[in-house]
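Every protein chain but one is kept in place in this view of the complex.
Then we have chain A:
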Amino acid sequence: MARHWRAGAAGLAVLGLTLTACGGAKVGEDSAGGSGSSGECGTFNLAVNPWVGYEANAAVIAYVADEYLGCDVKQKDLKEEIAWQGFGTGEVDAVVENWGHDDLKKKYITDQKTAVDAGPTGNEGLIGWYVPPWLAEEHPDILDWKNLNKYAAEFRTSESGGKGQLLDGDPSFVTNDEALVTNLKLDYKVVYAGSETALIQAFRKAEKDKEWVIGYFYEPQWFMSEVPLKKVKLPEYTEGCDADPEKIACDYPVYKLDKIVSAKFAKSGSPAYDLVKNFTWTNDDQNIVAKYIAVDKMAPEAAAKKWVEANRDKVDAWIK
């Protein structure tokens, strides 16, 4: 018996060797893999926070760093908190779209000194209450908060306990909505949808089926190119009107979105740091790339390539 299987194994080995003889291209035969020396830039650890707008920033920066500066870009998918934490442990070099986060700035820039500000991205972030376009069209006065109580009954749902429902969403952002509802004496209840996915799905359906939905949302956001939500006017933001969280009765400030880098990275002299520092673009720019990714379902690299090739002048200004 043993002889049998030895013979069999030998036969198979011969078969295998024959196969190898006509096997085709060998691994490592073409050296297309190595795309030149990375030289002075080295590794660039770029955090990618989980929303499409951020992904657009990161994709373009990563593409430019890789293509023009020869950096070895490592993109890391992380939530904001963890990304900032990574500044201290040396695992994250840059966060390239930051929404306010004064608490994190205090903790990591002022106290721990592991991070530094790298200037604005040029994008302006709006946070506020939005309604689907059909609603704004049929009841234009709804876009003023003073008229919200008039429509409260229309916004009732199974969750809102007899009041109008104000759908709050992504837990990543600071929300003053409960205080706002109380202080503006609105007949609404804040219901926590709990995720951006849930919010988008709610607005998408509301527009399609002409349902009454009002909720917390923000721009720039890729979803706006699918359903251009309309912002409800709240009492105007003035410096310091949001100082006491309990007494807030004004709109959210306009966020100048900015970039944060690790202190070590800022001192490293890496060309990638200069790129991050110089990087600025407009909301329209970001919306285009975000649309490529989210609506046209392009891979982030492909989307970045397409935009970079069409906007050479802007890119040149970042890496000059």
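The criterion applied here is as follows: a contact is a pair of C-beta atoms (placed from the backbone, for glycine too) under 8 Å apart; a residue touches a chain by one contact, two chains touch by 3 or more; residues count from 1.
What we mean here is this: contacts and distances are computed from a predicted model.
Novice: The complex lacks one chain in this depiction; which UniProt name from "Peptide/nickel transport system ATP-binding protein", "ABC transporter permease subunit", "histidine kinase" or "NADH dehydrogenase subunit G" does that chain carry?
Specialist: So the chain that does not appear here would be "ABC transporter permease subunit", according to UniProt.
Novice: One chain isn't shown here. Among A:147, A:201 or A:238, which residue touches it?
Specialist: The single option touching the absent chain is A:201.
Novice: Can you work out which residue in A:107, A:256 or A:306 touches the chain that's missing from view?
Specialist: Only one listed residue reaches the unshown chain, and that is A:107.
Novice: Decide which residue listed in A:191, A:234, A:250 or A:288 touches the omitted chain of the complex.
Specialist: A:191
Novice: Check each of A:73, A:118 or A:294 against the chain that is not shown and name the one that touches it.
Specialist: Counting the whole complex, the residue in contact with the absent chain is A:294.
Novice: What is the set of chain A residues that contact the non-displayed chain in the whole complex?
Specialist: Residues of chain A in contact with the hidden chain: 1-2, 4-5, 8-9, 12-13, 15-16, 19-20, 23-29, 33, 50-52, 55, 76-82, 85-86, 88-89, 91-92, 103-104, 107, 111-112, 157-159, 167, 170-172, 174-175, 178-179, 190-202, 204-205, 209, 222, 245, 293-295, 297.
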